[in-house]
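The excerpt is restricted to a subset of chains, each kept in its original location.
The chains carry the letters A, B and C, assigned in the order they are written, with residues numbered from 1 in each.
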Amino acid sequence: MVKRTRYLSKRPKSNQALHQAPGTVTYVGRKEQVETLLEVIDYNADNYERFTSKNPEDAFQFEEEDRTTWINIDGLSNTKEIEKIGKYYDLHPLIIEDIVNTNQRPKIDEYKDYFFIVAKMLYFREDGRLENEHISMVLGKNYVLTFQEAGGDVFNGVRERLSQAKGRIRSRGADYLVFALLDAIVDHYFIVVDDMSDKIEAMEERVFDAQPKDDTILEIQELKRTMLRIRRAVNPLREVVSRIEKVDHDLIQEQTLNYIRDLYDHMLQVSENIEIYREMTWGLMDMYMTTISNKMNEVMKVLTIMASIFIPLTFLAGIYGMNFEYMPELGYKYSYPVLLIAMFFLIIGMLFYFRRKRWL
Amino acid sequence: MVKRTRYLSKRPKSNQALHQAPGTVTYVGRKEQVETLLEVIDYNADNYERFTSKNPEDAFQFEEEDRTTWINIDGLSNTKEIEKIGKYYDLHPLIIEDIVNTNQRPKIDEYKDYFFIVAKMLYFREDGRLENEHISMVLGKNYVLTFQEAGGDVFNGVRERLSQAKGRIRSRGADYLVFALLDAIVDHYFIVVDDMSDKIEAMEERVFDAQPKDDTILEIQELKRTMLRIRRAVNPLREVVSRIEKVDHDLIQEQTLNYIRDLYDHMLQVSENIEIYREMTWGLMDMYMTTISNKMNEVMKVLTIMASIFIPLTFLAGIYGMNFEYMPELGYKYSYPVLLIAMFFLIIGMLFYFRRKRWL
Amino acid sequence: MVKRTRYLSKRPKSNQALHQAPGTVTYVGRKEQVETLLEVIDYNADNYERFTSKNPEDAFQFEEEDRTTWINIDGLSNTKEIEKIGKYYDLHPLIIEDIVNTNQRPKIDEYKDYFFIVAKMLYFREDGRLENEHISMVLGKNYVLTFQEAGGDVFNGVRERLSQAKGRIRSRGADYLVFALLDAIVDHYFIVVDDMSDKIEAMEERVFDAQPKDDTILEIQELKRTMLRIRRAVNPLREVVSRIEKVDHDLIQEQTLNYIRDLYDHMLQVSENIEIYREMTWGLMDMYMTTISNKMNEVMKVLTIMASIFIPLTFLAGIYGMNFEYMPELGYKYSYPVLLIAMFFLIIGMLFYFRRKRWL
């Protein structure tokens, strides 16, 4: 059987959750409890420091003017800790609610002192399942906070560039870091979309070759669903990037805008690819339908050929199986071989007829 | 048989109603007469009072400056009472018409002293049926009026927070109360949409497994209809919320706008989910079609296999059932067992052939 | 056979008409000649006068400042009379052309001294056919002209309110009268659309139950066509109402705007309903298709069951109908009953098999 994916993650249904006030911090993500872990990377062009801690207070000392601090928080289930961090950085209660509400769609909110960005990381887990992970970013004056559901992420490339001072990342500020993180997210969209392309092609082969077995149709449905989920994660982020580009705010430096524009181009490209694959996925159903019809056609031809050849012959045999007393042919010596030969030519004639109709 | 839902509620058809002037207050909602009942909640950060009354006059005393009064009116069939309340609060005649016209689509009208908002509550009744209830709100300086068709609603969470002073609701004004009410409505949209998701998945299983029985197709049609009805209730409200956000009016305080924006994000999310489920619902029909074709294919294969095996054999038996005088084989001792063995190998051959064609 | 409706009314094809100058007044409506008849209603808050005349001159005396005059002209085939009225009120030649061109789509034209509005009345004639009647309105300073193809219309409610001074209609000016007339037209759209809803539901039942008889598919096509015609009549009027709302002109008073806005809300609602019913109508075709396939499936199953049971049995009978001399079974006493019993169990077995496959 096909592994079924929930269409979309769900909001809590319990009456209790529904009675909560807006701004209440409720974690609705994955079930397994993950301990909140902070990873702090503090750098400028010349220095680089990195450590991890379970204790949020440790991270708060990094606030020097000429350095950029990236605090990456893994594990959202401990809402207390999240609230504490939120308070320290003076985040609006609605932001904290959105950080832990893993169903929140990608968006950007501008506040006086910081930007709040929600995005979705798409990547493949080791077991091949598509992970759709909620990520929130806060871009402040010289710091970036990122909040993730669980450990795995798509930022290893960024970490490596930071630690090895590759490219220009160390000499730019916090806004460039946010760009680099978003760029890493979008790069993984390409990988995911390319993978979908492989799956669609493989499915085309299978459909074309399909036995009307059970799974094919469910798997096509599953592909559709995955395409819809990817689109749902990617398209709102496009608008987010477009808004970063247009925003006029001290936090975004002029020189970073070129990179944001480039990122926007990439987002457009991903979106276009998604639309194309979506159309191909929808086409699979038609293809499957046609393949089934073709197979049915083949079945019917076999039946028709068998029946058309042997039913008339059986009739002939039936004729000479009748018990009339006066059937002169029955007494002739060569009746039997003549009949057999006639039957033989009848078969040949039929086969010719079907060959001419191109049924054989 | 499937329970059929009316596509949409209907306007009155009687000639009489058609001859009425615009602004005439005519109740077109549910048939059962519900007595008009007022529930008055009067609060500020420190105080909280709540009572119910059948007498509208009782509610009118609550008009103090530093308190917020929420008057919830249940039962619209007594249009006289509604008109009386309307006159007391100086509501425009068209508003009163819209309050009792339960077919009115969600909208917002701005007047000098108040806002008028129409929305639809979607929730499940105890019998599992989807309730689509008309609700009108009037947001005035320090009061909120809500008008509902019948008793059940989705506001219990708000009532609880008010009475127990949970969250910030008691310390904010009437505009925040309207936000909280709309938020409760939208939260229930999520529940309804999630439930549709479950139904679609269940239907996918059923379709995939379907006997070409009668109901399946009607139930798919019913699902489509429900999706259309939900969309019709939800989408116009999105525009309403978007307009509240953009409006520049004393009644909406600056600090409430953040919450409204958040609400708008939720509405976007519901809309997106609805579109996705709608696409999946429409896909069900294709899926059903394909399943039927697959089943037909299977039926045809059984027929073809049976016919292809036994029709030639019957012909052979017919041959030796003929009554020609000169059929030498008839006299041979081993003719019969040889023929039986030949027939046996013919059957085996056919089965191999069909196995190779993967029909077995 | 189904009553076929012309998709859309047609323009004249004669070479003569094509050579006519723009602005030429040519009647292209229904064939039956209707005598032009004027109905004059002259009123203010206190007075009310009504008479009819075949003589246009009679109507022209009503031009007093403090009264509103509604002149309703029935019958457009006498283009001479129409031109005479047009000249008296100083209407632009293109307006007069549009008044008699019953194919003109709904629109609004602003002139210095008057508005010109074209709309379509949809209502059911006594024989149940949907009437799509062309109506033109001219809104002047204190008069309203309405031009209709034939006698029947949807304005009886307005006439009644005028004569009985119901509501506020008598105390408002000509702009309110135009609103009231448009409101009556839109109210009838609701009736027509509701009726379509009934027809679609009835058709769903029929399709679901359909014999692959001839008419069903033509009737679905007819439903589609009617939906398209209704949409074509309604949607452009929505834009017309929206433009009245936005226009800034002395002829439209401030206090009427609220009513226009309300009318626009109703138009939105009709449009939404039309889109929903349209989608349901298009779905009927799929439903029909699926029903046919289901029926085919059933037919095939009967065939397959009959053939699968009796073809092997016939083969067995054929075996023992052969005339070999040495067939020991033929001589045994119990061969015959044993064979019959074997055949009986074969039938039972087959029936079990088909039951397990749920074909029975």
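Keep this in mind: a residue touches a chain if its C-beta (ideal position, glycine included) is under 8 Å from a C-beta of that chain, and two chains touch if they have at least 3 such contacts.
Nothing here was measured: the structure is a model prediction, and the numbers come from that model.
Shown here are 3 copies of a single protein sequence; counted across the entire complex in this file, the number of copies is 5.
Quick note on the criterion: only the chains that are shown with their structure count from here on.
Judged by the touch criterion defined above, the protein chains link up one after another in an open path, with no loop closing it. Our note on geometry: chain B versus chain C, Cα centroid distance of 27 Å, whole angstroms.
Spacing of chain A relative to chain C, judged by their CA centroids, is 43 angstrom. Multi-chain contact residues, meaning those touching two or more other chains, occur in chain A at positions 321.
The part of chain B that touches chain A in the complex is made up of residues 156-157, 160-161, 166-169, 179-180, 183-184, 187-188, 190-191, 194, 197, 200-201, 204, 208, 258-259, 261-263, 265, 268-269, 272-273, 276-277, 279-280, 283, 286-287, 289-291, 293-294, 296-298, 300-301, 303-304, 307-308, 311-312, 314-315, 318-319, 321-327, 358-359. Per the touch definition, chain A reaches chain B in the complex via residues 4, 6-8, 10-11, 13, 15, 18-24, 92, 94, 97-98, 103-105, 107, 109, 211-212, 214, 217-218, 221, 224-225, 228, 232, 285, 288-289, 292-293, 295-296, 299-300, 302-303, 306-307, 310-311, 313-314, 317-318, 320-323, 327, 329-336, 339.
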